[in-house]
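One structure coming up, written as C-alpha cells, with questions to follow.
One chain of protein is taken out of this complex; the other chains stay put.
And now, subunit A:
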Amino acid sequence: MSTSNTYDNISTSNFTDKKRDTQYVFENDKLPEEIPHVKEIGATTGPLLSASFFIQDRCKDFNDDFMLCQKENGSNGTVNCLKEGRKVTRCASSVLADLNAHCKKEFEMHYKCLNYSNMEFKNCRKAESLLNDCVFKSLNLAKSIPGDGGREIFKDGNQIFKPIHPHFPSEKAYDLAKKNSA
C-alpha cells in the first residue's frame, strides 16, 4: 500500500538514539489546517483483527463508500477520498471504544489469544465465542462471513479442528462461563 518510505521512528529513548544508522524521514510536518484532524486508530494487529468483523458490521457503508471513492478516483483517491477516509477511521474508532467500554474483558482475552496464537482465529474459538456473545448482547453487532453458505465456522460445535496449542486463560474463562450459565 505504501509507495514511499514512512519509516519514522523518532525515538524518545537514549538507547535507540545511540544506535547507529537509526534513520527517520525528514518530512514529518502536520497536515494543512484545512484538512480536519482525525485521531488515528492506534491499535495493533491483534485488537484490529479481533474487532474486524464488528467493524465491518457497523461501518460497512462507510467502508464501501471509501473503497468506491478510491476506485472512481484512481491514483487521485489519496487526495479526494480524505473525507470518506476520516469517516472510516472515526467509525472504526467508535467500535473499538465501545468494545473497550462494554466487553473489555472478553475483548482483551480474545486479542491476547490471537497474539498468542499467531493471529489464527481457529486457535481462539472459545475466547471468540465469549466475545461474540457479549458484543451481540451489548452492542448488537454480529460476526458474519459472507458467502460461507450458512456454515458458520466460528460458532460453537461447528469445528472439526481443535487448537493444537490452546490458549489456556481463554479456555478456562470459557469453561467457567459455561459452568455459570448451566
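Keep in mind that, in the parts below, a residue touches a chain if its C-beta (ideal position, glycine included) is under 8 Å from a C-beta of that chain, and two chains touch if they have at least 3 such contacts; residues count from 1.
Keep in mind that, in the parts below, contacts and distances are computed from a predicted model.
Missing chain, UniProt name from the options "Mediator of RNA polymerase II transcription subunit 7", "NADH dehydrogenase [ubiquinone] 1 alpha subcomplex subunit 13", "Ribosomal RNA-processing protein 4" or "Multicopper like protein": "NADH dehydrogenase [ubiquinone] 1 alpha subcomplex subunit 13". Interface note for the absent chain: among A:Gln56, A:Ser129 or A:Ser170, the touching residue is A:Gln56. Summary of contacts with the chain left out: across A:Cys81, A:Leu99 or A:Cys113, the touching residue is A:Cys81.
Annotation for subunit A: contacts to the undisplayed chain at residues 1-6, 9-11, 14, 16-32, 38, 40-41, 48-49, 52-53, 55-56, 62-63, 66-67, 70, 74-79, 81-82, 84-86, 88-89, 92, 120-122, 145-148, 151, 153-154, 159-161.
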